[in-house]
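The complex appears here without one of its protein chains, the remainder shown in place.
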Amino acid sequence: MKKICVVITNRAHYARGKLVLKAINEHPELELQLIVAGSALIDKYGNIMTKIEEDGFKINKKITMLLEGGTPTAMAKTTGLGLLEFSTAFENLEPDIVLIRGDRYEILAPAIAASYLNIPLAHIEGGDVTGTIDESVRHAVTKLAHLHFATNELSKERILKMGEIPENIYNVGSPDAEFLNSQDLTFNPNEIWKGETIGVGERPDLSKEYLIIIQHPVTTEHKKSKEQTEETIKAIHELKMPTIWIWPNVDAGTDELSKAVRVYRENTEQNHIQFVRFLDPTLFAKLLKNAACIVGNSSAGIKESSFLGTPAVNIGTRQQGRLKDKNVIDVSHDSEEIKGAILKQIKNGNYNQSELYFKPDTSKQIANTLAESKIKVQKRLNY
Amino acid sequence: MKKICVVITNRAHYARGKLVLKAINEHPELELQLIVAGSALIDKYGNIMTKIEEDGFKINKKITMLLEGGTPTAMAKTTGLGLLEFSTAFENLEPDIVLIRGDRYEILAPAIAASYLNIPLAHIEGGDVTGTIDESVRHAVTKLAHLHFATNELSKERILKMGEIPENIYNVGSPDAEFLNSQDLTFNPNEIWKGETIGVGERPDLSKEYLIIIQHPVTTEHKKSKEQTEETIKAIHELKMPTIWIWPNVDAGTDELSKAVRVYRENTEQNHIQFVRFLDPTLFAKLLKNAACIVGNSSAGIKESSFLGTPAVNIGTRQQGRLKDKNVIDVSHDSEEIKGAILKQIKNGNYNQSELYFKPDTSKQIANTLAESKIKVQKRLNY
Amino acid sequence: MKKICVVITNRAHYARGKLVLKAINEHPELELQLIVAGSALIDKYGNIMTKIEEDGFKINKKITMLLEGGTPTAMAKTTGLGLLEFSTAFENLEPDIVLIRGDRYEILAPAIAASYLNIPLAHIEGGDVTGTIDESVRHAVTKLAHLHFATNELSKERILKMGEIPENIYNVGSPDAEFLNSQDLTFNPNEIWKGETIGVGERPDLSKEYLIIIQHPVTTEHKKSKEQTEETIKAIHELKMPTIWIWPNVDAGTDELSKAVRVYRENTEQNHIQFVRFLDPTLFAKLLKNAACIVGNSSAGIKESSFLGTPAVNIGTRQQGRLKDKNVIDVSHDSEEIKGAILKQIKNGNYNQSELYFKPDTSKQIANTLAESKIKVQKRLNY
Partner (left out) sequence: MKKICVVITNRAHYARGKLVLKAINEHPELELQLIVAGSALIDKYGNIMTKIEEDGFKINKKITMLLEGGTPTAMAKTTGLGLLEFSTAFENLEPDIVLIRGDRYEILAPAIAASYLNIPLAHIEGGDVTGTIDESVRHAVTKLAHLHFATNELSKERILKMGEIPENIYNVGSPDAEFLNSQDLTFNPNEIWKGETIGVGERPDLSKEYLIIIQHPVTTEHKKSKEQTEETIKAIHELKMPTIWIWPNVDAGTDELSKAVRVYRENTEQNHIQFVRFLDPTLFAKLLKNAACIVGNSSAGIKESSFLGTPAVNIGTRQQGRLKDKNVIDVSHDSEEIKGAILKQIKNGNYNQSELYFKPDTSKQIANTLAESKIKVQKRLNY
């Protein structure tokens, strides 16, 4: 049995990666090891421990590692602490492969720990191009990783160009798109909130056209977090449409961003916006599919929305360079531009489903590749 | 004044990088900040604090961070600890650029700390290809770095291929070659040891043909350290030539390697080998220039020796892929092969000076580029 | 010049310790070194960097070290991280004495770092007896410290009983009481808020009788934080008096406590409570002196209020065992009990000034003792 250690450091990691965990768990030659760490353990960012256990996965190790402050230093130290702890975890769990995903800053910790311990590293979502520190993190991880699961053809080619060995690079499609494809997304606006406790305040009327907002700080511009957020708030405030606003990730700039949201919330009379910390992934998928528009700078506005055909307004540099379909309109941090683009998207209505990020059997392909691949620990640039 | 923070984590870093420090120190628009960390602070690996201060440099910060054990876990944790500490150091020193060099595992710590704190990162010696974990570290650093000082044309091209922006990549030649070129390497075998305390045991007669051995562990093969070292020892023992054996770096496998050397030293009657921990860089250069052959897997056997024309026998995979001139013979970990290659090199004698790694004014070019470059903190893959 | 390194890890540390910093700064034989760390650097807990610099102190080093989560593990890791960082800081700053204060969990970090580096440790506020983890921390620090500045006679005696050497134990009174004594506490209810931005929401009418609430989590009972807080909220809600509620420290249980407050604030129509994060110390002193009653479990309700004669209702075990004057009524976590005690205190009105914690020239005595004391680094139990 090959031991595959999957690292989850973030609520979204889990939501989007569930099918991969399942495919590994069910593969006859693979044994799943699960480490839950960082913001995934923090209640206010949506502690997912209970959900994971309800879904039937065993957690092998919890790692408390998130520093407070929402500053670049806090990000760097969270990663340093993670590196210390993942080293111990891997030394004790002795996995055959470590599997990580994405480009959040803290994943360099398990990436380095695995590399230095001579444990082959597999990485989902390499080769994309975006803004923020994620851009540096993602490609650095590619240079440490042995097995690359790109989510689209363009990214696969970029990984190849960066000098990785062709037989270790796969385009398996995005687990996010696969997840969406696997869900019953029937939408009943009157039943949607039932049994969910998703935040304080009145709930917006989803039988009308509504918006979803997800705006993360851009770490490389973290000092502008407040003003960037205020532009989005201004646009949304003026539109007065029912809106679901989802809290940001924990990055440098999060505190300024959250503060801007909080100041607005506490000082402004409004009852059309519902602020939520964390949504069950299926619920989120339903809401996204039926939204008039998703607004902000989350990759959900590029990847998931392309598959669902949801119109998207993408603000600023965070997703700059990422492969986009025509459902996305790019705008800068300007409330008028944002408002204009939203109105244009609403007028346009839904787009056709895009196959840019979709392939069938993404998770099974990942599991099979993990089971079959023979990896050479010593890496070598392919030119 | 631009503040340039140079990180030194290793005795060899300092020895080879002195001219760069000097050029920064003397540049009218640059202010040098110096952090000395890791094995550079440990007496038994050649504490260089005193030498640095004698050379007139001010040390802004010392960071104790090296874990004991010579294991992959110790390497990973040293890096994690370094990441914590460099974050604090950079937050407090507020440099405009961080300058690092090479590919030792611990340099990912200052590289990540600088990136995450949005401080531009400059890197000397990117783009080379070798074996061991250094190969992964080097390219991961390239993906985090903003300014690349390659030491040869081939490496410059590789950095370009990896997607870095052309105007940020320079081939400035190797600071090692520049350093050698700047020294008076006149050799008087009778005076060479004068005033130097370089280790215990009898000193070999350097008026005869002599060997220099530097063999580091290969972290990706760290469990074979003992047997790999024993092959080298066997060859050297049988040759009975005057030999200077320099202790290895602190990597995974160091303890096994050192133990093999120690067992040999304590159990075998011999007086032709002098074991030394650290040599003054000028003394080392003189010894290398006049050596009949350098043996092992140090980059000194590829880079410095090519410039000096010293015959070299390169053992195993550690330097696999690195740009080599004809003064190098590659062999595997086999005492007979090693012995054979050494004898062949001795017979051949010295080679012509190679310009593969040499360019005039390396250090000045680095300093000028640091002073003039306008760096965009947000990185972006160039394809 | 003796270098005295003062460690500040908490907004309250600074507010209360300013006179000590000043006395050290002004002493002809002492040089002040200042390290600001932990929650003192976090905006949402009241970043005090600007205030410190406005007050004319130079900050030698900032240390980001606070883990998020408000859990026991986060407390322990914050301390671990602090221990790593204070070791580096002390190794680089080379103080002659490290001065710390109080019993918050993170002060074991500088205490151990100083001890292990053979730097004499001076400690203010040892010998008190209370509940929560502070009780263990405080006495452990006493066993590491070389110089003890107790704030009252009883505590001085306890330190002696614990086996510390008599000539190193001083009762200098409390810096808090000294600080209060030094301030002009004239109170004008209409001008009090002027120029202060202290939080969102309407400001309570302070020309009427008003309450101050400070309730911290009890780490050893951290799972009861929510229900304990709800009892206090219930009592305050029913009294409908103008109330200033000050946010708690960052300890295990903080998040649950804050959540209970937040849920109340967002779900209940009320305009008599003002929630504030941090108050300027002089403003706080004025408010406390004129409050009808201080309620909760802060030491301010025991120490400062005794000096000011303010009636206090002390809830639960957190201050159990601490030396109290007759201005304090102890109650358990029961809304009826709390309400009853508050009403009783309001009826009673102000008490006479207590001298339990007051001595003139506290700060000067501390500075003089630091300057004159000859400390033996090797500790020895005095029986």
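Which chain is which? They are A, B and C, in the order written, and residues in each are numbered from 1.
One rule holds in what follows: contacts are C-beta pairs under 8 Å (C-beta built on N, C-alpha and C of every residue); 3 or more make two chains touch, one makes a residue touch a chain.
Keep in mind that what you see is a predicted model, and the values were worked out from it rather than measured.
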{"item": "Of A:2, A:44, A:62 or A:203, the one touching the omitted chain in the full complex", "value": "A:62"}
{"item": "Which of B:50, B:186 or B:267 contacts the chain that the document leaves out", "value": "B:267"}
{"item": "Selected from C:152, C:317 or C:365 as touching the chain missing from the view", "value": "C:317"}
{"item": "Subunit B residues touching the omitted chain (full complex)", "value": "41-44, 64-69, 71, 73-74, 77, 81, 200-201, 250, 255, 263, 266-267"}
{"item": "Touching residues (missing chain, whole complex) on subunit C", "value": "72-73, 75-77, 79-84, 86-88, 91, 105, 108-109, 112-113, 115-118, 129, 131-133, 135-136, 139-144, 158, 161-163, 219-222, 252, 317, 320-321, 377-381, 383"}
{"item": "Where the unshown chain meets subunit A, residue by residue", "value": "61-64, 81, 84-85, 87-88, 91-92"}
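By definition in this document, only the chains that are shown with their structure count from here on.
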{"item": "Innermost chain, where centres are averages of C-alpha coordinates", "value": "A"}
{"item": "Subunit B-subunit C separation of Cα centroids, rounded to whole Å", "value": "51"}
{"item": "Intercentroid distance (Cα basis), subunit B paired with subunit A, Å", "value": "40"}
{"item": "Residues of subunit B whose C-beta touches two or more other chains", "value": "81, 84, 87-88, 91"}
